[in-house]
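What follows is a set of notes on a single structure, which appears directly below.
Missing here: one protein chain of the complex. Every other protein chain is in place.
Each chain gets a letter, A and B, in the order it is written, and its residues are counted from 1.
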Amino acid sequence: MGYVAVKGGVEAIENAEELLKYFRLKGGSKPIEVKQIQDQLRLAVDKVMGEGSLYAPYYAALALKQAEGDTIEASFILRAYRSTVPRNHYSLPVDTTEMHIIRRISAAFKDIPGGQVLGPTRDYTQRLLDFELAEEDEERAACFLAGFLEGLETGAPEGPVTFSKVIDLLREEGLVEEFQAKQQDKTGGREDSVMDITRETTTFPCPREGRLQAMARGEIGGMLAIAYSSMRGYGDIHPTLGELRVGYVPLKIPHPRGTGELYLGRVLVTEAEVIARFADEDGTPKFTVGYGLCFGHNELKAVSMAILDRTMSAVEPQMPAEDQEFVLSHIDGIESSGFAAHWKLPHYVTFQSDLDRLRSTQKRKGEKN
Amino acid sequence: MIKQIVDSRKDKGYNFAFIDEQAKREIRRKTLKAVAIPGYQVPFGSRELPIARGWGTGGLQITLSLLGPDDVLKVIDQGCDGSVNAVNLRNLVVETTKIATTLDTEEATIIQTRHRIPEEKMTGGQILVLQVPYPEALRIVEPSEAKTRVMHAEMDYSKLWVYLYEDIVRWGGITIGARYPAMVNKRYIMDPSPIPRWDVPKLHMADTLYLFGAGREKRIYAIPPHTEVIPLEFEDHKFRVEDFSGLSCGRCGSTSSFLDEIFDDSSGQKTYLCSDTNYCDRRLTGLAQRKGNARNDR
Partner (left out) sequence: MIDNSTEIALSLQGISKIYGPSCPACIQKTGPEMGTNICPECGSIVACADISLDLHAGEILGIVGESGSGKSTLVKCLYFDLEPTYGEAYLSYYGNGRLNIFSETSQKKRYIRNHIMGIVYQNPHMGLRMNFSCGGNVAEKLLTADCYHLGKIRHRASELLTKTEVPVARMDDLPRNFSGGMQQRVQIAKAMANNPPILLLDEVTTGLDVSVQAKVLDLIKSLQWELGISMLVVSHDLGVVRLLTNRTAVMKNGRIVEIGLTDQILEDPQHVYTQLLINSLL
């Protein structure tokens, strides 16, 4: 082979696509409904929304179906779709103290105002394969739901659903660093505008908002690996999880006609704040903070992001996790997976060129000996 | 033209040439800047495409931003129009533009390519768009982008030269196969994309505009027509292209084109075929220019 006729290439691609479909369906089971993926593979959907950087649960679920469950591929499909959607508005900054929380914990204090809210978590379950789940059917599910909801008040809650943040309490006491004004950000801040990494190229040093944007759409595996390297000692920041919250935040835009705000709806996000090794930037020693926020319910990602946010604030980076360029250039799953996959493309020409070099080097060395 | 754009929208729900007009304008602006500073890598806001990063998204963005309804496009990969990736890219362009495509190098107004420059000499009316995996020629000696930018700014190229020096000392000759670095317009050292060394001289003082797009690395650079492009070489260790002396294409008999080495299943023998399939076809039909860019003396 090697001389691929044009017709052959076209047909091969078409056949490959058909085969894919066949492999997805050949088991003969009922085609999975997108809604089912959206509801029951909730965390996969959230992952895809984050890495695809588009908040669209149904489309994310569809992408997951199309990708046969491969989250990187699904994120890629969603990201590509995203680039065709016009951007009509920029939202107003989201105030996460307005978060309607479903889960909220702090590892820093036993008791926090508002209390620890465990919420839906797998953290304290035993990871035993649940064989009962194999028997789950519509009837059992309905039965569980009815039983679970019985006696629960489903109306408007009496107590507060929003809480002040642990970090803010510490900040009031002067124990935690203030928000850095942009021009003081020694690691790449700019004064006048907010960077948008989807519209401009990241150069280094990169402003903090750019770093956070890149991480919010970063691939969890890559982020986790680099954050873990810091945790193990390659640039340890001595983190304590000040607060981790999962919940819904309201999304608003400036009213397109006239003044005021327009409420668009709410999105589910996970937010993490780690309290780290103290510094005395402004003269007084204070704890430093790392911040993470991502779409959906994705705690590992928010925590990894918060740790990397803090490691990357190093003014003189020594370790991989501290090096903005190292971290930001390698965490985008769409880029890394695309490039890793491109090695499957033909490289006949470059390899021919390498062969030529090797043969002539062998010849030279042979002559010498 | 407007009608065409509307028509294509109706078909697929996407803008003409997929990318929205504002983004296309930005890419064209960055391309113009690249043309104005030959060999300099211009950062651009690389858009996401339904093609994977690393699979030609940089070249594709340039092509899509340049295409008008009257353009005739040719897409090649490894010199071949029928390579699966070339087919895939061409399909995307056709689906979103309905423009004419061709296999014929002469007919094309824009050629998008990966790893090859056509054997036949291109003209001043044509544009060659090259897909680039690594825009940074200095990457082999310096992994940090922040540092290589400074090195370019200061024309601090001695590290790369030492790399070549060390290569010769260690191996008796330079070992860089494809992606051979070249000095553009006496100012910037540039990665010519993974074309074989065979193609590098075609960049020098050409009639054609060469545009280079790296989508994943978000850079555009260019070699305008009639620009000096000199591969790095020592006075006593000259640049040399791949050696095919004594070999010829098993199909068209060419002794002056870049050849693919092929293992024949049935005979178990090695044979050689032109890497540029259109050139090979045209030679068979007697259409190919006998002179032009193809060399007779190698």
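Assume a contact is a pair of C-beta atoms (placed from the backbone, for glycine too) under 8 Å apart; a residue touches a chain by one contact, two chains touch by 3 or more.
Because the structure is predicted, anything quoted here is derived from the model rather than measured.
Looking at the complex as a whole, the chain kept out of the display touches B.
When the missing chain is restored to the complex, the residue among B:156, B:228, B:261 or B:281 that touches it is B:156. Here the missing chain is touched by one residue of B:21, B:70, B:166 or B:207, and it is B:166. Although one chain is not displayed, its contacts with chain B can still be listed: residues 150, 153-156, 158-159, 161-162, 165-166, 168-170, 233-237.
Everything that follows uses one rule, which is that only the chains that are shown with their structure count from here on.
Put simply, chain B touches chain A in their complex at residues 14-15, 18-20, 43-50, 52-55, 57, 77-88, 91, 103, 114-116, 133, 144-146, 149, 171-179, 194-198, 216, 218-219, 242-243, 251, 258-262, 265, 273, 275, 277.
For chain A in complex with chain B, the touching residues are 1-10, 12-13, 76-77, 79-84, 86, 198-205, 325, 329, 334-335, 337-342, 345-357, 360-361, 364-365, 368.
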